[in-house]
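For this depiction, one protein chain was excluded, whereas all remaining protein chains were kept in their positions.
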Amino acid sequence: MNWNWSVILDSLPQLVEGTWLTLELVGLALLLGGILSIPLALMRVSHSLVLRNTALVYTFFFRGTPLLVQLFLFYYGLAQFDAVRESILWPYLREAYWCALIVFTLNTGAYTAEILRGAIQAVPRGEIEAAQAIGMSRSLLLRRITLPLAYRIALPAYSNEIILMLKGSALASTITLLDLTGMARTIIARTYMPVEIFFAAGCIYLLLTFLFVQGYRLLERQMMRHQNIEAK
Amino acid sequence: MKRLLLVFITLMLASGHTLADKIRMGTEGAYPPFNMIDKSGQVAGFDVDIGKALCARMNAECKFVTQDWDGIIPGLLAGKYDTIIASLSITEERQKAVDFSDHYYSNSLRLIARKGATIDPRKLKDKSVGAQRATIAADHAAKIEGASVKLYDTQENAYLDLASGRIDVLITDMLPGFSWLQSKQGDGYEFIGETIDIGDKIGIAVRKGDNELRERLNKALAEILADGTYQKINARYFPFSIY
Partner (left out) sequence: MFDLQGFGDQLLLGVWMTLRVAAGGLLLGLILGLIGALLKLSRSRIAYGIGATYTTLIRGLPELLVVLIIYFGSAGLLTRAAGFFGYDGYIELSPLAAGITALGIAFGAYATEVFRGAIQAIPRGQIEAALACGMNGFQIFFRVTLPQAWRVAIPGLGNLFQVLLKDTSLISVVGLEEIMRKSQIAISNTREPFTFYFVAALIYLTITIIVMIGQRQAERWASRGLERPNP
């Protein structure tokens, strides 16, 4: 097995270009998905049966099916219908970038909503009762007590979700997007050297994960500093 | 006794029967009408028929192995199969990695666009152009100035996006394109522009240095061309000769 370093060096610029797209997709999806997850999580714990079950169906669908199926369904499946192609959404749905972003957002939104829900339900009842006892309104209670505490509880689990999203983004390559994995596959198609190129792409993913984990550790330390617990 | 032995040996040699050896043929299975998978899960198509005919000629037992297009050459190099018979064009680039048999059909490239879309094939700047990754069509697309190129894992996905309007133009091999235009989904689309004739020949790939297999394939190929088998298979798929 002759290892070919030069092909890796030659491909680096393109791989880096792909990495930017990966980061962009992951970052935006996490942001939008995070925003989406709040109302979703609240629906999941709401007293209303309708709201609860609607959210349940949504999260069940996105967590129970593979991301690949969701992507293909959205990208290729929807395009089958004339109604979609003639709608005002088409200029967006037409683009693989937007399709990927929408699907990633919906997907991470579902997972994050579940994490948040678990965290909300884990907030110590004592705190909530105390707040109610002093007459806090429901929205104030939510904003000042429940959510901040829930987020602290959710921090470790959420870091997993971020990494999973980073890894899931590799699937964007299956709908023509040239993210890191897409670039790698395109280069391999030209050079016939899969092992070297995948090795390079793998290293970049590991680097990204490592940087992220370090950064997250700092964040946890910052947010938990009042508890004097060393984040592991 | 001696005479009997002589006759026996002669018969053996004359019939050409040695132990039937096994040849594994790699193909994609996603490139109608050349190689595809039918309802029963079997590989079928022009490439497959030619492969089977060649094997019959070579007295070999053939097994077809499907492989994703991206990995079709790496698969051969790694030993997953012994030949590639998947409408693989003979190019200089590829000849650095593999050896080819004589060609078994000829190809050219064509552009497909929606009927009435009035796209000038010479002015593709700012248009989105699609092709299957790792094909000569993709190489050609990459050379178009200013066009936004989209690469697909399979030809099928490229057709889907052409049909939905995500790409304005699809560059594809002429023959499968011709087949697609005849189909229901291809209704409403047409070839635009000239045939891009790059003298493209399609061959069977073998590992570099596997000369014995290559010669056997060439010999069998010459035989089926001479005795009409090739023409019969050709006629099954196209009303004109594609050699």
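Letters are used for the chains, namely A and B, taken in the order the chains are written, and counting of residues starts over at 1 for each.
FYI, contacts are C-beta pairs under 8 Å (C-beta built on N, C-alpha and C of every residue); 3 or more make two chains touch, one makes a residue touch a chain.
Quick caveat: nothing in here was measured; it's all calculated off a predicted structure.
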Residue touching the undisplayed chain, where the options are B:T91, B:S108, B:T154 or B:N218: B:T154
Absent-chain contact - pick from A:T65, A:S87 or A:S137: A:T65
Contact partner of the left-out chain, one of B:T66, B:T91 or B:N218: B:T66
Among A:W90, A:F198 or A:Y216, the residue in touch with the chain that has been omitted: A:F198
Residues from chain B at the interface with the omitted partner, ascending: 29-30, 32, 36-39, 41, 66-68, 71, 74-75, 78-80, 153-154, 156, 160, 163, 184-185
Touch residues of chain A, complete complex, unshown partner: 1, 60-61, 64-70, 72-73, 76-81, 163, 166-171, 173-174, 181, 185, 194-195, 198-199, 201-202, 205-206, 209-210
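Assume only the chains that are shown with their structure count from here on.
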Euclidean distance of C-alpha centroids - chain A vs chain B, Å: 40
List of chain A residues in touch with chain B within their complex: 76, 79-80, 85, 94-96, 174, 176, 185-186, 188-190, 192, 194
Touching residues on chain B, where the partner in the complex is chain A: 70-71, 73-74, 77, 93, 97, 133-134, 138, 150-153, 157, 160-161, 163-166
